[in-house]
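All protein chains of the complex are present and in place, except for one that has been dropped.
For reference, chains read A and B in written order, and residue numbers begin at 1 within each chain.
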């Protein structure tokens, strides 16, 4: 009994992979734009596009001991970063200054799909390693927002997720739901992952629309 | 023949673990406070508490190839970071603004116990991997101060240990003593570790009281 959103697992996996690659591309474009805004050169923009879009998965695999990390076993991630950089260059040539461009809400909402996929993938993979629940949640969260943290550190800025966006918290909450569903209620990982993914997407989208922010103590 | 401070190894290990967890909690609280001061949100404060208190051990295990790193195999480290964040939130609700709070000297001295434990643990573990003396000292030092470095990098600040505190140098000196005692004089690791730990604690405490600083060349 699987969550029968899609008829069979081969089609579902194909769709998930396509969505994952599309979300990675969107994230890479956003990171490349961040590089333009930080006045990086072409190489720096390419680095931000790659590191920002796959960094979370790389840290996850380093923590779990999977070598080399997944983004180094599939050439498509590097190709997406290159394509994202090329797109930004092309847009710059056509449109002129793009440093002040702010993506429309729709882009952020689509990126929320990527966040959900990354966090669920991280939770699932660390469950395969029989990690305790707390660690599963941490690794899922790192998978979801690690790339953005590296991107901001390389820009010598305080990572946005640590003080502004309600972003990582959606991943953290979804991963917690998944752990509870699997470890307490014995749900299958696939089903629990689907529930968690939807929860992460819903939370992040609600946060974007409602402009949620977490409390500060200062 | 062991250093008979504590009667038998089970009691000693229990005491060491308790002290280690207590020191980790103290460090997590300090890092959470640093997050408040840097105007992080609740999620960011939690991240700093976790990363700052266990980051050194994580880097150590990544370098040595122990997967997943120790703080991901024991849920208590994540729980301590959560408890530290909760304590800081509670203190903030009761006391109001806590962003300007500076911990009393006693706290820093207690933290020196944590530094000694971490550095000795790092030295001991890397000796088990038959690393050369220089690498043992480096990994012990990273174990002692890596978390604070990540905390400061995430706050977009120059790490304090690199330009202000006489902190890492105590770990470096103690680890050097330990390596010499074991490799030159053939002492058992347990005994050498106890000597090194006391040396680190004494050096760091002296540095705190005497407000030691290392020379600058500028």
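As a working rule, a contact is a pair of C-beta atoms (placed from the backbone, for glycine too) under 8 Å apart; a residue touches a chain by one contact, two chains touch by 3 or more.
Here the structure is a predicted model, which is why all the values come from computation and not from measurement.
Among B:122, B:159 or B:193, the one in contact with the hidden chain is B:159. Among A:24, A:53, A:141 or A:155, only A:155 touches the chain that is left out of the view. Within the complete assembly, B:139 is the residue of B:139, B:177 or B:208 that touches the hidden chain.
Per the touch definition above, the residue from A:31, A:88 or A:112 contacting the chain not shown is A:88.
The omitted chain makes contact with subunit B at the following residues, 62-65, 126, 129, 131-135, 137-139, 149, 153, 156-159, 161-164, 168-169, 172, 213-218.
Although one chain is not drawn, its touching partners on subunit A can still be listed: residues 35-45, 47-48, 50, 58, 62, 65, 67-69, 72-75, 78-79, 88-89, 92, 97-99, 153-156.
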